[in-house]
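Scroll down for the structure; my scribbles are underneath it.
For this view, one protein chain was removed and the others were kept in their places.
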Amino acid sequence: MTVRTLAELAALVGGEVSGDGSLAIIGVAPLEEAGPGQVSFFANKRYRAAFEATKAGAVLVGKDLEVAAGRTVVRSDNPYLAFAKLATHFYPAARAVPGISPQAAIDPTASIDPGAQVGPFVTVGARTTVGPRTILGPGVRLGDDVRVGADCILYSNVVVREGCLVGDRVILQPGVVIGGDGFGFATDLIGEGNGPRHFKIPQAGIAAIEDDVEIGANSCVDRAALGVTRVGRGTKIDNLVQIGHGAELGALCIVAAGAGIAGSTRLGLGVVVWGQAGVAGHLEVGDRANISAQSGVMHDLDPGARVAGTPAVHERTWARGQAALERFNDMRRQLIELKRKVAMLEGQPEKEKE
Amino acid sequence: MTVRTLAELAALVGGEVSGDGSLAIIGVAPLEEAGPGQVSFFANKRYRAAFEATKAGAVLVGKDLEVAAGRTVVRSDNPYLAFAKLATHFYPAARAVPGISPQAAIDPTASIDPGAQVGPFVTVGARTTVGPRTILGPGVRLGDDVRVGADCILYSNVVVREGCLVGDRVILQPGVVIGGDGFGFATDLIGEGNGPRHFKIPQAGIAAIEDDVEIGANSCVDRAALGVTRVGRGTKIDNLVQIGHGAELGALCIVAAGAGIAGSTRLGLGVVVWGQAGVAGHLEVGDRANISAQSGVMHDLDPGARVAGTPAVHERTWARGQAALERFNDMRRQLIELKRKVAMLEGQPEKEKE
Partner (left out) sequence: MTVRTLAELAALVGGEVSGDGSLAIIGVAPLEEAGPGQVSFFANKRYRAAFEATKAGAVLVGKDLEVAAGRTVVRSDNPYLAFAKLATHFYPAARAVPGISPQAAIDPTASIDPGAQVGPFVTVGARTTVGPRTILGPGVRLGDDVRVGADCILYSNVVVREGCLVGDRVILQPGVVIGGDGFGFATDLIGEGNGPRHFKIPQAGIAAIEDDVEIGANSCVDRAALGVTRVGRGTKIDNLVQIGHGAELGALCIVAAGAGIAGSTRLGLGVVVWGQAGVAGHLEVGDRANISAQSGVMHDLDPGARVAGTPAVHERTWARGQAALERFNDMRRQLIELKRKVAMLEGQPEKEKE
């Protein structure tokens, strides 16, 4: 068990203690569950009541928060980030235990750094390289000519097909598939004796996952037909996400669970795609665009655009449309009443019964 | 081949034979395909014609159904349930063949019940326990400190990461991932020399799958950041479903394929989530709420609520909105006509064109 004084922890996160810096801290916890030996955080006003009631020994808060007397806090500009850093201190990332399982199947031409950890039943293809301190969990499959950098974690049953690239400090959750064939077919109405067919376009490109990317369980990044499908530096992708062939995601994007980015689409820097949203193929999405959950983007988006709905429109337009639907029936009643009045004014009672 | 008399089968399901109880039955089949040696069922009036025409030796029906003379039936309160029980009689669940494949990789500190079946290329981590009669299919990955109960089936390539809990009689279809990291990052606009970054929040909690749960192929249940992601007793989850970190599903929920429950959301007892629906994070969904296919829930739901649409609203409100859209153009024509008439009445012919 790690024990630290509050002052030590505050120093770690660049925060300032208000209260007893000598307090012994053994971990972090949510406001509701924290005890006197734990640090919690308060970053969202919605949880003010929980903050007031918490039994946490100390709470990470913003610089200017007003706090009741006797409450020990650590002040910093970004208390959520401070919490993330403290949590990392108490729950550090897994570290490679160097060595290759005797039950792995490694091609003799592969090059695995002696500091890497390779689990049982892993397969590593010809000419593939694995960097220092990288962990390959049980059942990971690296094809031929794959490059995996340093300090990565590829969890159980991750598949990286031939030729694909994985940078440094990349985390791939279980079941991720990098470099599956893109979905490309030319319709051949004549065929060669067996009638029409969908003729497969070879998917001869690769997928490249840049440094500091994380990809969630069972998500898929397809290889390009020609060229590269790219997931930019520091981008984070949740579970069950589809990235189509030839797509390019800029740095620092966020893609939530169940979303899909179709082929050849380019996302700029810091684009946020919420859960179950879809972006059609061959589009350009500008930097920092924000795509609401379940929306369907069918047109290019300007930098900073905030869209919702299918087809996705500006968030405000979408909200107006939703409000309109709710007011519609009221409006319909007004229209019927007006028709009646106008007919009266015209001297001919309305007959048509809508 | 199992052969039973109809009377024996009726007893199994607590039903009452009307007709020849000595009939020899060798299996179950749908109404359209059943022959004289097979039992079928009729539970949905929509299939009345198929019921009339069936060649089944006997049909499981409700208590009060009127039936043509000469038709052999087994009456019970819940004929679909009766069918399920009979089908289970003819197609019993797989049974463990006790033993551990010599090609599995079991940590010496793991404890596997001698009645369990462990397939080839399975990996079992340190201190992990596996209960009696549980089947671990080929390529299953259990991390360290995992507990799997009795009478479970974990099909091929299922992954249960470190520390996670699986109850008794749990079925995990192929490719299920339990305990992948939740999706949590603190945005750090300053970083440490390489510009902004998404700083990973350690996901130090676990996922717990309670007794009698079934989870479909390639579905994912993320581990909590702190604490537990919980899937309640008897809940059934279909394929390609996402359960976010810290979510809690009550007992006896149904979650259909492609749906997603975001982090920290709580579903009550018996909630039904239809295909491709999404529930946003940090919500409370009351007992027995019903969430339509493809809908997007963005607010708490009362017990028994029935919602549809994105954002999800009461089913009736949604249906009205849909109807409104269909009637809109008609309404628009009426409005134009009214404007013309009013202008006439005012003595100033309408100029503005729509």
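Chains: A and B, in written order; residue numbering restarts at 1 for each.
Criterion: a contact is a pair of C-beta atoms (placed from the backbone, for glycine too) under 8 Å apart; a residue touches a chain by one contact, two chains touch by 3 or more.
Everything quoted here is computed from the prediction, not taken from an experiment.
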Inset, instruction - Write down which of A:Tyr47, A:Tyr91 or A:Phe183 is the residue touching the left-out chain. - result: A:Phe183
Legend entry - Full-complex contact with the absent chain, from B:Arg71, B:Arg127 or B:Lys236: B:Lys236
Legend entry - Which of B:Gly15, B:Gly57 or B:Gly119 contacts the chain that the document leaves out: B:Gly119
Legend entry - Residue in contact with the excluded chain [from A:Asn218, A:Thr235 or A:Asn290]: A:Asn218
Legend entry - Positions on chain B contacted by the hidden chain, ascending: 28-30, 33, 78, 80-81, 83-85, 87-88, 90-93, 101, 103, 119-121, 137-139, 155-157, 171, 173-175, 212, 214, 216-218, 234, 236, 238-240, 252, 254, 256-258, 270, 275-276, 293-294, 309, 322, 325-326, 328-329, 331-332, 335, 338-339, 342, 345-346
Inset, instruction - Kindly note down the residues of chain A that lie in touch with the hidden chain. - result: 105, 121, 123, 139, 141, 143, 157, 159, 161, 175, 177, 180-181, 183, 185-188, 196-202, 204, 218, 220, 222, 225-227, 240, 242, 244, 258, 260, 262, 276, 278, 280, 294, 296, 310-311, 317, 320-321, 324-325, 327-328, 331, 334-335, 338, 341-342, 345
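Definition applied: only the chains that are shown with their structure count from here on.
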Legend entry - Separation of chain A from chain B, taking each centre as the mean of its C-alpha atoms, in whole Å: 24
